[in-house]
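Note that this complex is displayed minus one protein chain, with the remaining chains in position.
Each chain carries a letter (A and B) given by its place in the written order, and its residues are counted from 1.
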Amino acid sequence: MLRNLFPAVMLVSANCGNTVLNLREGTMHITLCKSAIAVWIAFAFIISSPATASEKGSKHKPGHKDEQESEHAAPDIQLSPQTQACIACHSKVTPGIVSDWLSSRHAKITPEDALKKPSLERRISTASPPENMRGFAVGCFECHSLNPDKHQDNFQHMGYSINVVVSPNDCNACHPTEVQQYSGSKKANAYKNIMMNPVYHTLVNTIDGMKKIEDGKVVLQDASYSTLHETCLGCHGTKVEVKGMKKIFTGSAWGEISVPDLTNWPSQGVGRENPDGSIGACTACHPRHSFSIEVARKPYTCAQCHLDPDVPAFNVYKESKHGGIYDSNENKWNFSNVPWVIGKDIKSPTCATCHNSLLVSPEGNVIAERTHDFGSRLWVRIFGLIYSHPQPKSGDTTIIKNKDGLPLPTTFGGELAADFLIDKAEQDNRFDKMRNVCKGCHSTDWVNGHFKKFDNTIKETDEMTASATKLMAEAWDKGIEDKTNPFDEQIEKLWIKQWLFYCNSIRYASAMTGAPDYAAFKNGWWELSDNLQKMRDMIDLKELTKEKRIKLKMDK
Amino acid sequence: MLRNLFPAVMLVSANCGNTVLNLREGTMHITLCKSAIAVWIAFAFIISSPATASEKGSKHKPGHKDEQESEHAAPDIQLSPQTQACIACHSKVTPGIVSDWLSSRHAKITPEDALKKPSLERRISTASPPENMRGFAVGCFECHSLNPDKHQDNFQHMGYSINVVVSPNDCNACHPTEVQQYSGSKKANAYKNIMMNPVYHTLVNTIDGMKKIEDGKVVLQDASYSTLHETCLGCHGTKVEVKGMKKIFTGSAWGEISVPDLTNWPSQGVGRENPDGSIGACTACHPRHSFSIEVARKPYTCAQCHLDPDVPAFNVYKESKHGGIYDSNENKWNFSNVPWVIGKDIKSPTCATCHNSLLVSPEGNVIAERTHDFGSRLWVRIFGLIYSHPQPKSGDTTIIKNKDGLPLPTTFGGELAADFLIDKAEQDNRFDKMRNVCKGCHSTDWVNGHFKKFDNTIKETDEMTASATKLMAEAWDKGIEDKTNPFDEQIEKLWIKQWLFYCNSIRYASAMTGAPDYAAFKNGWWELSDNLQKMRDMIDLKELTKEKRIKLKMDK
Partner (left out) sequence: MLRNLFPAVMLVSANCGNTVLNLREGTMHITLCKSAIAVWIAFAFIISSPATASEKGSKHKPGHKDEQESEHAAPDIQLSPQTQACIACHSKVTPGIVSDWLSSRHAKITPEDALKKPSLERRISTASPPENMRGFAVGCFECHSLNPDKHQDNFQHMGYSINVVVSPNDCNACHPTEVQQYSGSKKANAYKNIMMNPVYHTLVNTIDGMKKIEDGKVVLQDASYSTLHETCLGCHGTKVEVKGMKKIFTGSAWGEISVPDLTNWPSQGVGRENPDGSIGACTACHPRHSFSIEVARKPYTCAQCHLDPDVPAFNVYKESKHGGIYDSNENKWNFSNVPWVIGKDIKSPTCATCHNSLLVSPEGNVIAERTHDFGSRLWVRIFGLIYSHPQPKSGDTTIIKNKDGLPLPTTFGGELAADFLIDKAEQDNRFDKMRNVCKGCHSTDWVNGHFKKFDNTIKETDEMTASATKLMAEAWDKGIEDKTNPFDEQIEKLWIKQWLFYCNSIRYASAMTGAPDYAAFKNGWWELSDNLQKMRDMIDLKELTKEKRIKLKMDK
């Protein structure tokens, strides 16, 4: 499919503001400003299409289709002169990036033409994209040059003013609805929610912190940011700031160049804090630089974070009927069509189908509206911390306070922090949205039967968490383990596994009507039951060593 | 591939028994009987094919190929008037179901034409399908209206007498050989085998039952049927009965309708007990409503139940050479051809290849006959309960009695309940069947070498189970754990893991000549060995708390 992308090689020279693309000779002249030397580089990318030079930009015609598209013809597309200059070098320096972009929809349509699409087919949500971008393909410069005043990471690069990080606030230029929905979601707040909530931060620090052995004891140190970056913040996102400028040796013809010195970079977690003050990373799901809707709609994207043992959405999906039918047929289906037609484009849902895509019936009736607030079709939060609970009202969950004064959606006894959670009416509203998706392929009674089981599972698993919490309380009360840090001793870890690993797993399996084996043996009821016995036995056993330790102290 | 399925929209109105499909005007008139109002609905499905109205049925021509088929032309196909009426509404109410069916073989060929196929290519096993179905595509009504007298779940629906559940006994109309083979298998008896065998039922109940903490003790309650449904019975099947009728709100134009009130529904486990008294669910592997042979032949279908930790067939396959070659090439192969040609259609086996498909050589010689009794090519049952043993004679394993009087294929000491298991001659017969499949691609010596290793592995893993059983006996004898329920305490759970998780895993890895890493570290010898040490140490440790508890009692 991509084989015709680079059929020839073309000589290009760069000249600031003075681009000459001579198709007859097969050459394009660009002189790079700062370098003051004319650089002739092999320019293999634009070449596959008939293109003509212009003062404002050169045209390229997409010669391939990376995404399955419904349009039968694509017009010639203008590249801005700045983007041409970017490509002239980067096709040599980082060819993979340029190639990725060439396969993207951004390379195939201008905002102006995107606006001409019928409403349901439109992927752009602004009515007024920036005037100077409207007629060009959405290229390197179009995205990496927006809002320079806000970007700490803006710097002068080969004569252009460039931001290293493209943030949701930049994407907002063309996709304001998506950015607005996303910004209010738990995903966008994922960094804050884990780092600014003292309870969760203690959990994170206890897991990821180095442990030294001192006098035979396991002594916890604070976790390094680097390790947090590769574990929790790999999904939640890091805080990216600019410490100043630094010189790096590129190893290419460019030698040493100056770039902003970013903290905690590279970073693509969903709640990344960006150097322009915005939160979120669109590339978490629409990866760089293809921005593919196909990739985002396939389950592998969500699978990068929604995995066992704590959030086993993908594991459960793989073992479900939905997942089995997907795996058997995915290569026959269309993951790029907008709107997404149930029964035509796909015959079994992926994560995106149920949680956020715009869905229509084959007749064109809207089954579900597009949303980038991924909780907006969810009425209950089955990711129990420590019990399941109604979805929080705000994506910023650090504002929650339960009756015990802790920033948690329930008390350890299970009482809801109801003021911070959605009410019954909103739960019903969201439940109906989800049920409507199910009913595209299942009868009403089938769907109702499914959710009846789900309700029972939520209730039973919460009770199994309560049983573990009772045993935990006994261990704390007897002084067998110390509740100062409730996450660092062995019985405490069994207790965490009860709600974070096993109850969650069973609820995910139930919600997605799949993975009976997973819910039974793998990370489900088997473990849930075994775990209570382990807690019971461990309390009894550690009580013996506690007495021995007290005796040893008295002996001294 | 599916993009041309719904090229236009057509207006349809329904009139009971009076269907008029006017192609010139692009309309089809049907009036729905009960509703007494003419309903015009967009009817997007049949439209893609040139169709003509008739009193008996309308024709549709399959405009796509969901399955890779060898035929080059498909005749116009008649839909029965009843099926037309179903589709008229359900294309709007549950479009995914209609779309799924349209992609099925059932929508593309009549039983009459199916009978004209050469014997090896035929997928229908009756010589005499019901007279009134012969000339129509096998549509909604054809399957959902059979044997109404037997169906507790038969009800009047929009003027038609409909069964909610289509059972194997209904499929029997066209596929009697498959139904007969399947009915005698362990799969068809899977519900009974787990729910009516008191030993297994105790295990199931112990795992899935709620546990409360009372006076610091873990107290087991009976498992809810709902939780059994989502765990063990998700694979084994549920008992589906009719409690009466109930009204449900569809949310569609139809508002409230009356439907049978089914217990434990939806349900697609292999041993489902159906409201017509039959057992089994063909949709467990040929999922609704595409009935796809391709899906059934791909390993993802079997993977829904045959997973780690207890039956890790799919896990092992994924790590095997067979699985790796499959994963690398599956999109080049043909999973729909009948008969299935080794070396031509596929170059590495899937589960179905070895266990049940009709296989021929490129020259057309039969390598293996089709079977829907999935044990019929198996001589030994490596799913040890608690030791491996010859396959049981009957799919109903509740009839087995071992020397200790328990309904198990061996005693805890390993002695076979030989009267209920196949004999040496039948073992040899089945072994040859399987070996013949292997020899399609491997030399005789290669195959023999493989099975020699396998025999040794069976022997060694059974001995490792015996070692664990000895330690278990010690714990029971010393009163450290209580054998009344042999499945509910911690050392007992280690013992279960020995045979149910680890020995089984190693045997699956051996049988499929794959997954050396799995058999070594993941769920294999590492765990098998570690587990014996854990049992040993736990016996010694719990002996201490036992003494302490006795002392505490005496002190009182």
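Here are a few things to note about the model shown:
Please note the rule applied: a residue touches a chain if its C-beta (ideal position, glycine included) is under 8 Å from a C-beta of that chain, and two chains touch if they have at least 3 such contacts.
Just so we're clear, the structure is a prediction, and the values are computed from it rather than from any experiment.
Among A:85, A:107, A:242 or A:262, the one in contact with the hidden chain is A:262. Among A:206, A:353 or A:513, only A:206 touches the chain left out of the display.
Looking at B:158, B:406 or B:441, the residue that reaches the missing chain in the full complex is B:441. Residue B:342 is the one among B:97, B:164 or B:342 that touches the chain missing from this view.
Touch with the chain that is not drawn comes from one residue among B:112, B:261, B:426 or B:460, which is B:460. Listed here are the chain A residues that touch the chain not shown: 1-3, 5-6, 9, 42, 44-45, 66, 91-100, 103, 164, 206-213, 216-218, 224, 226-227, 229-235, 248-251, 259, 262, 265-266, 268-269, 287, 290, 292, 294-295, 298, 300-301, 303-305, 307-311, 331, 488-490, 493, 501, 538, 541-542, 544-545, 548-549. Although one chain is hidden here, its contacts on chain B can still be listed: residues 70, 318-321, 323-325, 327-329, 331-334, 341-345, 347, 361-364, 432, 435-436, 439-446, 448-450, 452-453, 456-457, 460, 463-464, 467, 470-471, 474, 506, 509-510, 513-522, 524-526, 529-530, 532-534, 536-537, 540-541, 544.
We take it that only the chains that are shown with their structure count from here on.
Measuring from the averaged C-alpha position of chain A to that of chain B gives a distance of 34 Å.
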